[in-house]
Each structure stands twice: as structure tokens, then as C-alpha cells.
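Right, subunit A next:
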Amino acid sequence: MLKALVWKESRELAPLVALAVIAELMFYFPLNMFISMNMNYSDQGRIPFVSTSLENWLLVVGGATGIALGFWQTAGELSRGTLLFLLHRPVERTTVFTAKLAVGVVLTLLVAGVPILGYALWAATPGTHASPFFWSMTTATWLMWFRLPLFYLGAYLSGLRPGRWLGSRALPLFAAPLLFLLLFIVAYGPLVTVVLTLLVELAYLVAIYLVAQSRDYS
Partner candidate 1 sequence: MEFMIQATTGVPIYQQLAEQICAGIARGRLTPDERLPSVRELSQTLVINPNTVARAYTELERQGAVYTRPGMGVFVRSARPTLTRQERQSRLQDAVDKLLIEAVGLGCDSGEVLELIDSRIKQFQWQTGSTTS
Partner candidate 2 sequence: MSDAIVIEGLTKYYGPRCVVNTVNLRVPAGCVYGFLGRNGAGKSTLVKMLMGMVQPDAGSSKLLGDDSSSLTPDTRARVAYLAEGHPLYRWMTVAQATRFTQAFYAPERWHGRFLDEILDHFRISPKSKMGRLSNGQRAQVSLALALAPDPELLVLDDPTLGLDTVVRRDFLESMIHLIQRSGRTIFFSSHILSDVERVADRIGILVDGVLRVDCPTDTFKAALRRVVLEFSGSVPRFPDCEGLVSQRQIGNRLEIVVVNYGEVHRELAEQLGAIHVEEVEMNLEDAFISYTRGETRPLPSFDREPLRC
């Protein structure tokens, strides 16, 4: 049944992931390309992971996708009433939410992670571009990537939280980019950042499980 839950969540989120992939490809097809017909627009001559903006674009798309997935899985399913069907399945409520969260986090990471990895592998291949490449140059990008689930979890918690006033409901989502930046500023080395990120994410998860158990599904 875990398989069924994972299948259902992935299938449900597939259209959003497809949109994210299209958005990622948009980087290579900006509007001005059609206007100026300049096929050499892209980052030629720039240094991958140092002076290009591709990796940043991928991160932006990843964060936006995380927010979309988080809302789709909670507020979307609440508004369509299907959560009542899902929560009556004979499994523990935590299992249902764990399956949702696992699929959401993995998809958020994959949406940005796969193209970043591809880009890094391309950059690491000799002869593809005229600039130096070391894997350590990608560390900063990977650390950013590792913090992407914050956006997803923020949206998830906001979507699940009952609340009449939008402001109080959206609080966890608004906190996500602040925490994201805060973790960027705290520069004690990659390990500290990773541990702090995990702690913040854990706090979000605990809040999500508490809300999931206690809220009214009406």
C-alpha cells in the first residue's frame, strides 16, 4: 500500500513536474532569442558554476516547484475533498502524510538536482568549454539545492494549517525564504550548513505531523 500511495502522489504531481521541466528549458529559449535571432545568446564564454546564471535559474525553478507541490498536496486535496477519502484508508494517518512528504521532497530535489548534476557533468567533461572546472566549484550550488525542501515544507505547512486569516496561515511559507537566506549567511562551512538545514527541516516536519494529527478535516 506504500507503493500505491507513492504511485498516487507521484502521478498527481507529474503535471507540475512537467511544467517545472518546461520552465527549466525556458532558460535556453528566452524571449529575446526570438527577437534578435541570436542563437549564440547562452552562456558561451562564461564559466560554469562561477559566472553563469543557469544554476541559479534551476534553483529558482526548484524552489517555485517545491512551493507548488506543497500546496497541491495539501490545500489542493483539501479543497477537492479527496483527503477525506484518502484519510479513511486503513493505514495510520502518519503513513499517508509520510508518503506525501517523501514524494514531495524527492521530487523537489530531483527537479533541480538532475539538471544541476547534468550541467556539472557537462562542465567536468574536458573539451566542452574553455574554462577551468573543479568539482569544489559546485559546492555552493549543491548547498543551495539542499535547502530547497524548505520552500516545499513551508508551502506544505501553510497549505495544511487551518486558519481563517491568510496572513497567519501563510506564516510558515513566508518564513521559508528567510530561513533559506539565514542559512546562506551562516558561513561556518558546508557541514554546519547541512546540519542546521536538517534541523530546520525537522522542525517543519514536526509541525506538519502535529497539525496533520490535530486539525479538523471538514
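As a working rule, a residue touches a chain if its C-beta (ideal position, glycine included) is under 8 Å from a C-beta of that chain, and two chains touch if they have at least 3 such contacts; residues count from 1.
The candidate set was assembled so that all candidates are chains of the complex that A comes from, given by their letters.
Remember, predicted model here, so these are calculated numbers, not experimental data.
Only one option in 1 or 2 touches subunit A in this complex, and it is number 2. Per the touch definition, subunit A reaches candidate 2 in the complex via residues 1, 3-4, 7-8, 11-12, 80-85, 87-92, 214, 216-218.
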